[in-house]
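All protein chains but one are shown in place.
Chains: A, B and C, in written order; residue numbering restarts at 1 for each.
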Amino acid sequence: MNLHTNRSTEMNLPQKISAVFTELRSKKQTAFIPFIPAGDPNLNATGSIISALPRAGADLIEIGFPFSDPIADGPVIQAAYTRALNQGIRVESIFEMIHHLSSKPGWKTPLVGMVSYSLVFRPGVSKFLTRANQSGLSGLIVPDLPIDEAEELSAAVREHHLDLIMLVSPLTPIDRAAKIAKYSSGFLYCVSTVGITGERTELPSSLQAQLKSIRELTSLPLCIGFGISQPSQVQRWKEYADGLIVGSAIVRRLEKANEIGMDSAQSEIVEFVQEFSRECKIR
Amino acid sequence: MNLHTNRSTEMNLPQKISAVFTELRSKKQTAFIPFIPAGDPNLNATGSIISALPRAGADLIEIGFPFSDPIADGPVIQAAYTRALNQGIRVESIFEMIHHLSSKPGWKTPLVGMVSYSLVFRPGVSKFLTRANQSGLSGLIVPDLPIDEAEELSAAVREHHLDLIMLVSPLTPIDRAAKIAKYSSGFLYCVSTVGITGERTELPSSLQAQLKSIRELTSLPLCIGFGISQPSQVQRWKEYADGLIVGSAIVRRLEKANEIGMDSAQSEIVEFVQEFSRECKIR
Amino acid sequence: MAIKSGNETLVAERKEPNSSTLYERISQVPDVRGRFGLYGGKYVPETLMFALDQLEKVYQEAKNDDIFQQELSRYLREYVGRPSGLYFAERLTKEAGGAKIYLKREDLNHTGAHKINNAIGQALLARRMKKKRLIAETGAGQHGVATATAAALFGFECRVYMGAEDVRRQELNVFKMRAMGTEVFPVHSGSSTLRDATNEAMREWMSSVENTHYIIGSVVGPHPFPMIVRDFQSIIGKETRQQCLDQFNRLPDVVLACVGGGSNAAGMFYPFIEDKEVELIGVEAGGRNSNAGEHASTIAFGSPGVLHGSLSYVLQDEDGQTANVHSISAGLDYPGVGPEHSFWHDQKRVEYKTVNDQQALEGFRICSRLEGILPALETAHAIYETMNLAAKRGKSEIIVLCFSGRGDKDCAEVARLEKQ
Partner (left out) sequence: MAIKSGNETLVAERKEPNSSTLYERISQVPDVRGRFGLYGGKYVPETLMFALDQLEKVYQEAKNDDIFQQELSRYLREYVGRPSGLYFAERLTKEAGGAKIYLKREDLNHTGAHKINNAIGQALLARRMKKKRLIAETGAGQHGVATATAAALFGFECRVYMGAEDVRRQELNVFKMRAMGTEVFPVHSGSSTLRDATNEAMREWMSSVENTHYIIGSVVGPHPFPMIVRDFQSIIGKETRQQCLDQFNRLPDVVLACVGGGSNAAGMFYPFIEDKEVELIGVEAGGRNSNAGEHASTIAFGSPGVLHGSLSYVLQDEDGQTANVHSISAGLDYPGVGPEHSFWHDQKRVEYKTVNDQQALEGFRICSRLEGILPALETAHAIYETMNLAAKRGKSEIIVLCFSGRGDKDCAEVARLEKQ
């Protein structure tokens, strides 16, 4: 069961995600992690946006796999998923898009899949992970899979050279957080607020205390997700976190593609990511 | 309780109704009794029609007092009542119309009110009978008052010099028919069928047997009502009955006043009554 | 006691009850002639006398026949869902801030109101009389549905008379009756509403009386109907009385019920008539206001008269023509009232109050919101009065409300009114 300990003996395997954090830590910088839902408005657009993000300053990129019944996502992300599904998007075509990106010459930014366990379970864990690994994903976030149900998956990820990034919530007791950290690799996803993904202007201040206590349990990088929407929030949280994840605020800009055209939407997103990552890189 | 016996001691009071039957009997003729609902389409029309009926051969005339909730009348008569009530007809104005008729010089035909007990009860029996008598009515038919409830009314009619004409139905057992006959004066109203007023082409043949048995109990004239609609029915029933009452078939002709005008409707009715009474007068 | 026409006579005879013999006497009605004091009787065409006599005879036999009573009990238990609960309405009680309020849950009966108690009972009588067919009148459709239900259950042919206007307004209940195999017969005469449906049903009965039983839906109509319906509905009061004894070890202080024709009230009150310590309160529909035609408060504003076969308080004009009536609740929208209520009123055994449309809506809302029970608008009248009364009474007092029916049938109407 002590996966974390086991895992650390394998650190010589390509660990793209932890390498990114190691490097940023050495520069005292904070990782900026944008989230892009696959297939909204279509997979070409997704590929094109993601390609532009490393240059805009993204250190890692989360790619959302549309799911018909997401219970961990807010309305903005779900709407993006619904749009993608209405276009008939398939999991396999997402893997293909990811493979296309990750096999670009010189591609370095780790890609992390954000995927409901329903989609992992259906084909079978091993089949799903094989494709994930082949596509070039570095890790997976499965937001509806708590450690209690993660046995099969967490055992399998190692074999498939993938990180499994687990989530801690503000309601997670500290001893449970320790367990979660042990199941996790790459980084630990710290949910900022009790609730679902979505933009918020204020994060709860109790988060600081929680992050501090989690630091004492694990050497994993801690990234804050859920509810970060403005570059102005960055400075406040930098000192507590190794990375900041922004989802809905980006998707909201993507939503406008229909109105203002994909090119303009993409430029807006790139600019937005630049602003954020600039704040993250300021020492 | 033996009203009939009591009454016979008072036979010297003006007994217009029995006088009519006595005369017809002597001529071996059958009385023809048309029914006219008051106030349809208005009281003037009612007065005008009734005035014309004696000449057309009516021996007695029944005048229907419109009631809002008649349970003994069929749809045709109820519709006439509804039309009259919608015009705002009042009981008092009916009495006035009757008075106007009965006080015409030379008027001889007895007029009988057909009235729901609701209308008799409301002002009080004595008040109602006083007005009935003053107006010149010779008798009353109260179709929703069985002998069981008729105590007050049957005691009062005598004082007001009115006949109370009770009804016998095909379902009335013979001993009960005897009682009813005792409460009745003027004539006995023999309901031809189990049901409500309305036109029928065939009367049940069991009626003959019933009429025969009733004859053995009472010397009152027997009149058949409910369901007689065609002059052709007259011959069949003449030998069993002293009179025939026709309601709905007349009202249906009255109904047409709206379309064809009151004058034409009245002529039709007069003709119809003539046909009937001709059949009744043939020996 | 003489039965006299005209109003003065009758009204003058009202008296204060003063001894327990009197209370007993009040419960020993009707007499052999179908009289509740001055009221009741059989003001019907001769043709119907046969059927009424037959019904009375069969009913008296059935009443004393254990097998009949057991069969009735079994259907009430397994099919209707009796006994209905006596439920402590904690939040209404708290809101009123006085006496404890209990609800006798007739809304939980199959088809959602007390009407089924009577329909099942009379259907069993019809079976005993070997009749093959049932007819009934209905206004909003509750009694029609109850009758159609009993007809389906026992395999009778069935026709329900319903004002054409009501057929249009009460689509749902019309659908239900038809789904159960009943013919719904729209009545176009008169005002095309309940009164006319009743006239039509009585008339039709006259022509089919030999093979048809007419199930009257309330304690109205000619004798023996007011008695039979009261008796079949008395299961409500009998259960309540026993439940009070079991739960509180005493009788309630006040018992309330709404009064349309008066069947749920009669069924609730009758078993308490001799308990002189129990106050009985009937609640009539006050409609929009007290002007003629704007309400259906028969006892409050009516006077003795003859309607639909019996002598009782009735809303009439001076000639004796039945008045127009109005109530927000179709089941109370009737110009007459059962003769026994007129008797209880004259004897001062039951007090009759009036609750208007707006107050009934308030009763509907407060009960929905505080107890999670949507009442029929009829019941809502009694709820309003209960809340009023409870507020004035001490916390140790117990008030039982006859919760005559559920509100499903009225939701569309209340929603419509709220949109206005």
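Keep this in mind: a contact is a pair of C-beta atoms (placed from the backbone, for glycine too) under 8 Å apart; a residue touches a chain by one contact, two chains touch by 3 or more.
This one's a predicted model, so the numbers in the text were calculated from it and none came from an experiment.
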Which displayed chains the unshown chain touches: A, C
Per the touch definition above, residue among C:32, C:67 or C:415 touching the missing chain: C:415
Residue in contact with the excluded chain [from A:54, A:110 or A:143]: A:143
Chain A residues touching the omitted chain (full complex): 67-75, 78-79, 82, 85, 90-92, 116-128, 143-146, 148-149, 151-152, 166-173, 176, 180, 191, 193-196
For chain C, the residues touching the chain missing from this view: 77-79, 81, 84-88, 91, 105, 107-110, 112, 148-153, 155, 171-172, 175-176, 179-181, 364-365, 368-374, 408, 411-412, 414-415
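The criterion applied here is as follows: only the chains that are shown with their structure count from here on.
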Separation of mean Cα positions, chain C and chain A [Å, integer]: 68
